[in-house]
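Below is one structure. I have some questions about it.
Heads up, one of the protein chains got dropped from this complex, but the rest are sitting where they should.
Our next item is subunit A:
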Amino acid sequence: MKKSKLSLLLVLSLVLSMFLAACSGGDKNEGKDTGKNEGKDKPVTEESKLADKQELNVFESAEIPTMDSVLGTDVMSFTTLNAVNEGMYRLDQDQKVVPAGAEAMPEYNADKTELTVKLRKDAKWSNGDPVTAHDYVYAWQRAIDPKTASEYGPYFMEGKVKNADAIIAKKDKATAEDIKSLGIVAEDDYTLKITLERPIPYIESFITFQLFYPQNQKYVEAQGKDYAKDAAHILYNGPFKMTKWDGPTATEWVLEKNESYHSAKDVTLTKINFNVSKDPQASANAFTAGEVDITPKLGQAAIISQFEGSKELIQYQEPSLFWIKMNEKNKALKNINIRKAIALSIDKQALVDDVLANGSIAADFLVPKGFAFLDGKDFREGTKPYLAMNKEEAKKLWEKGLSELGVKELALNYVGGDTETSKVSDSFIKNQLETNLPGLKLTIQPVPFKIRIDREQKMDYDLLFTGWGPDYADPMTFMDLMLTGGDHNKMDYSSAEYDKLVRAAQTDLAAKDEERWKALQDAEKILIEDDAAIAPVYQRTVNLLINEKVQGFAHHAFGPDYSYQWIKILK
């Protein structure tokens, strides 16, 4: 009953939004100036152009599950923490890592396994305490302490920060001494020394992550269980402070400018009101009615088309990549010709243009576009498309594969998502595969996200549609996923050559940028073109609506989605 009601609902909401799209088409296209707006604007310098009231209204699509930087695992927490708190470094409007709580970029020892970070002396917590090196040490130790049960603490530090592995291995039995052995010490009140297990080329962007923010030990311990339970139980050291937030279930919260922030003079906004809106069409309606300045991400083509050509529709590619995993435990998928045939036979361009129709781009690669740069050069520059669609070739390989297997037909299951977008795109993929590969019978199994993860980890699938967003600005966040026996491989793929290249990039080549880059590009080619281990499908594009008067909105590729501190509101 519930299910049929829901699917009816989805169909009708589509119809409804098309109807609404038709209604609003007329009055929305007044500004004829098209061209993709990427949300980057010229800086506003003249005070006279600013509106008197520097207050912003923002809709977000979810609540903030936690404001404890050590426990955060989701983008809402990261985005809000990034606004009200601050670590050693932060990402600026151009994704460059810049000093924030630190005075300057870190100094390294000869083999780049030790970083010395000088902290600025004018940074203060909202209770007046100075932000010191001890606050960082405390937060890092708290994050790795198994008693804290932080999810991202071990995930981020294992294999990277000195002694993290040993602490994780001890589980509950880790003593205070063990925790203190973690590779971060305060040399004095304003000097941090961080020791790594191995040199990490992307360490600077890595430690901008919210997990690595400082926490005031005296305050956190005094609050005990109440720490970060609402706006009144948090200390702030960032550009804004939270003045209203009733806790993780709250659907509205307010940020106000933090006057004691060290760079408060660079912050123009005085207040930001946030509300949660989970319905994209309703958010778009509220935007049209002028009740909100920035909407949540709007993925649905039916909604985006209502604002086609509007200056207020902001589009940019985010580094989230989606691909089809092929489980080599299945005898048929162990056959490389079968895998290649599957990868070659999907018309990805038609999928992004006609089915998704939200600006997403077809992907013949694993490391996203516009994400990782070396000396200003995109990782994607100079690489060829791998396994671009080729239906004839696919058919040839398919028949070859079938005869190698000694069968005429093949039945495979395909585990996909249960959202509207994934249902539509999965049906498209099924149609493509079954049409182009005669004898293939695909059974789509749409399941909720958590169940998909479960089936992936238990390797209970033939084909599985999955995606990945980066945790730091380096190709490695994608490239180490398929290592033999790795925790994320889960498809029985194994290539000695690929392993060798990725391992080299993690270790020997860590200090040789150019060679490391080349090794990772070669590894990607082996993974996709030579071995067809995965079939990349598309890279997602973000669509959101921003009031024309709002300038200086910055979006990020990992960690927080956005930064609000450079926003100015024009007259």
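Basically, a contact is a pair of C-beta atoms (placed from the backbone, for glycine too) under 8 Å apart; a residue touches a chain by one contact, two chains touch by 3 or more; residues count from 1.
The definition used in the following text is that contacts and distances are computed from a predicted model.
The listed choices are "glutamate synthase (NADPH)", "Multifunctional fusion protein", "Oligopeptide ABC transporter membrane protein" or "Phosphonate transport system permease protein"; the UniProt protein name belonging to the chain that is not shown reads "Oligopeptide ABC transporter membrane protein". The residue touching the chain not shown here, chosen from A:N237, A:S277, A:S360 or A:Q506, is A:S277. Checked against the full complex, the one of A:Y152, A:Y414 or A:F428 touching the unshown chain is A:Y152. Here one chain is not drawn; of A:P65, A:G309 or A:P385, the residue touching it is A:P65. Among A:P99, A:P130 or A:G247, only A:G247 touches the chain that is left out of the view. In the full complex, the hidden chain is touched by subunit A at residues 5, 8-9, 12-13, 16-17, 20, 23, 63, 65-66, 68, 71, 73-74, 146, 149, 151-152, 154-155, 158, 168-169, 171-172, 246-252, 275-279, 281-282, 285-286, 288-289, 291, 448-451, 453-457, 471, 487-488.
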